[in-house]
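Quick one: the structure is below, and I'll ask about it shortly.
One protein chain is absent from this view; the other protein chains keep their places.
Chains here go by letter, A and B, matching the order in which they are written, and residues are numbered from 1 within each.
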Amino acid sequence: MRARVLIRPKAGILDPQGEAVERALPALGFVGVANVHIGRLVELDVEDPSQIKEMCEKLLANPLVEDYEVQLLDGGA
Amino acid sequence: MKFGVLQFPGSCDELDALQAARKVGDAELIWHSERDLKGADAIVVPGGFSYGDYLRAGAIARFAPAMESVIDFANGGGLVLGICNGFQVLCEARLLPGALLSNANRRFTFRQVELEVADHNTHFTRACTAAAPGGADERLSIPAKHSWGRYYSSEETLKAIEENGQVVLRYAQGQNFNGSLADIAGVRNEAGNVFGLMPHPEHAVDELIGGSADGLEIFESMRLSVEGAYV
Partner (left out) sequence: MSESAQRPDGPGLQDALALGLTAAEYELVCEKQGGRAPNQVELAMYSLLWSEHCAYKHSKKLLRTLPTEGPHVVMGPGENAGAVDVGGGLVCAFKVESHNHPSAVEPFQGAATGVGGILRDIFAIGARPIAVLDSLRFGEPSGEHARYLLDGAVRGIGHYGNSIGVPTVGGEVYFEGPYEQNCLVNAMALGLAEREKLVRSAAAGVGNVIVLFGARTGRDGIGGASVLASAELGEGGEDKRPTVQVGDPFEEKKLLECSLELLERGLLLALQDLGAAGLTSSAAEMASKGEVGIDLDVAKVPLREDGMEPFEIMVSESQERMLCVVEPANVDAVEALCEKWEVNSAAIGTVTATNRMRVFNGVQLAGDMPVKALVDECPLYDLEPVKPTEQIYAPPEATLAQGASPRQALLALLASPNIASRRPLFEQYDAIVQSRTVRRPEQADAAVLALPDGGALAVSIDCNGRRVAADPYRGTVGAVLECAANLACVGAEPLGTTNNLNFGNPEKGHIAWQLTESVRGLGDACRALGAPIVGGNVSLYNEGQASGPVYPTPVIGMVGRLPDASHSGRLGFACSGDTVALVGPFAPSLAASELAKLRGEPLPDGLAEIDIGAVHAAQFAIRGAVRAGALSSAHDIAEGGLATALAECCLAGGMGADVRLQEAGEGDPFVALFGEGPGGFLVSGTPNGVSSLGRRTPTRVIGTAGGSSLQITTGDLTLSATLSELAEAHGALAELFG
């Protein structure tokens, strides 16, 4: 099973990278852009998808400052 | 007194820490895959880019066999000093509260900073020369060099650590370049035996090389505590 984990900075935490990108886009002519946040993507093949949550809690994300979302691909659930 | 200085693949300042510790006592390197802490009386988790800072700074190092031993050592009351990447590792390992995020200015920054000692009664600051509050000697001049040094914790955690007096060092006025919450530069655990700071005391142990020997006081403090049996 192929899984994808999206890791985002928790709401309310200063995200200077996101802010920098948000500032840069208008300079390139893109208007009406707001709320830009930069996170991380981890993709992996797993035999037991139920372990992913623990992987996130222990290693892939830092739950103090990050939220994570797990997507199962290949039509799995 | 013997210091044990951890060494991970990617550590950079471990030899500097070793050299600094040797001005105060004995010191030996401990390779990341070893569990034996070699009878160290205090552990230093050094600066650098352990495991390339992959995933998150310190995220992988915290699971090293040597760190498992350090966690046991800390839980048993042993003194542990985490410097820069070491501070990040200790936060990831949950030996210290909070987390280190990317600098507010988004860049690696190297600068000599002035730190205020918020608490002179810790195992890591007891030797810091204290003048009367507001006196010129109260500050430590120590270099900082990092891109992920912005200290952050949740509101409740911040309240708790402030109330418990766990903030040990703060950036002096105008010196907080990374955006750390409440100007926090160094923090200890509740029990007081584990301490982490972003600036590098091992690079301020010699007037000729560092322009300041204030950092030596932190190592000296640890020696006093170990030799005085933590009194």
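The definition used in the following text is that a contact is a pair of C-beta atoms (placed from the backbone, for glycine too) under 8 Å apart; a residue touches a chain by one contact, two chains touch by 3 or more.
Every value quoted in this text rests on a predicted model; they were computed, and no experiment measured them.
In the full complex, the chain left out of view touches B.
Although one chain is not drawn, the whole complex shows that of B:G10, B:G165 or B:G179 it is B:G10 that touches it. Among B:F3, B:Y51 or B:F124, only B:Y51 touches the chain left out of the display. Of the residues in chain B, those that touch the hidden partner chain are 9-13, 15-16, 19, 48-49, 51-54, 107-111, 143, 145, 202-203, 206, 208-210.
By our rule, only the chains that are shown with their structure count from here on.
Of all residues in chain B, those touching chain A in their complex are 55-56, 59-60, 63, 92, 98-99, 101-106, 150, 152-154, 179. Chain A meets chain B in the complex at residues 13-14, 16-17, 20, 40, 59-60, 62, 64-65.
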